[in-house]
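This report refers to the structure that appears directly beneath it.
The complex appears here minus one protein chain, its other protein chains still in place.
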Amino acid sequence: MAATITTTVIIDSPPIGRINGKEGLDLALVCAAFDHQVNLIFVDDGVLHLLDNQDEQFFDDKMHDKQLKALEFYGIESIYAESESVSQFGLSPTTLIESVELINRNQINGLCQNSDHTVTFS
Amino acid sequence: MSASISILVTGSPTQSQAHHSAIRFLNAAIKNGCKIDSVFFYQDAVLVANQFICLPDDETQLSQRWLSLSEQHGFELQVCVAAANRRGIINREEAQLNQKPHESVLKGFSVLGLGLLTASLSKPINRFIHFK
Partner (left out) sequence: MSKLHLISQPMTAEQLQASIARYIAAEDPLLFIGDAVVVLLKHPHRDLLLTLDNSIYALTADLKSRGLADKIPDLIHSCHDDKMVELTLTSSQVISW
């Protein structure tokens, strides 16, 4: 039986203005559908995708916290925010959606090191 | 060394060097005896598959270069359907489905799902390289 492929997707661009987050997430979802072990990691401006109080009335775009909250139903259980990036925005971890785990750069390094593929969306 | 290589291109043909770099790499890889398994275009890279691009003669005709390489070396030029639709790069099927008057994809580029990229990522024998 073939070993499970581990794919790490890293999103570092902010929500709303750029499509990188959405297209990165789409890749993560398809990899999960193919039974990859997926690590979805938000860094730099990308952590803003994970804020819990985004008001969806102003844009029709579906990439917002509701979709991110449901990711484990699509096979993505490992959703991470970089703690250094979160601190840089002066955000408390409690302002992020619940399913997110905070990890530091060193830990991200470990996840990438142990992945078969790491794809960045910036 | 006879390795099989999968290439992902996400960079725009006009706002990045991604396509030039990918082609440079591909030519060197073939010269070194590697086989190109597939080239997948995602994000703004799909714009290279637009048949309505008109470039001056003295500029690199990227779309045509991709077509020649694909024909010469027997690999598919795979364009992500979701990324392409979003950017107006549509084949005949998508044009009909979406009631658009014309297709815009250059013949020789195949519009396919993101699953094809993931399938390439799932082949352990493939080396994978991403040009942004």
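In this document, chain identifiers A and B correspond to the written order of the chains, with residue numbering beginning at 1 in each.
Note that in this section contacts are C-beta pairs under 8 Å (C-beta built on N, C-alpha and C of every residue); 3 or more make two chains touch, one makes a residue touch a chain.
Remember, predicted model here, so these are calculated numbers, not experimental data.
Looking at B:Thr14, B:Asn32 or B:Gln96, the residue that reaches the missing chain in the full complex is B:Asn32. Of the options A:Gln54, A:Ser78 or A:Thr120, the residue whose C-beta touches the omitted chain is A:Thr120. Listed by residue number, the positions of subunit A touching the unshown chain are 10, 43-44, 82, 84, 105-106, 108-109, 112-113, 115-120, 122. Subunit B meets the missing chain through residues 1, 3, 5, 11, 16-18, 20-21, 24-25, 27-29, 31-32, 34, 127-132.
Throughout what follows, only the chains that are shown with their structure count from here on.
Mean C-alpha positions place subunit A and subunit B at a centre distance of 26 Å. For subunit B in complex with subunit A, the touching residues are 8, 10, 42-43, 82-83, 86, 113-115, 117-119, 121-122, 124, 128, 130, 132. Within the complex, the subunit A residues that touch subunit B are 2-3, 5, 7, 19-20, 23, 26-27, 30-31, 33-34, 36, 116-117, 119-122.
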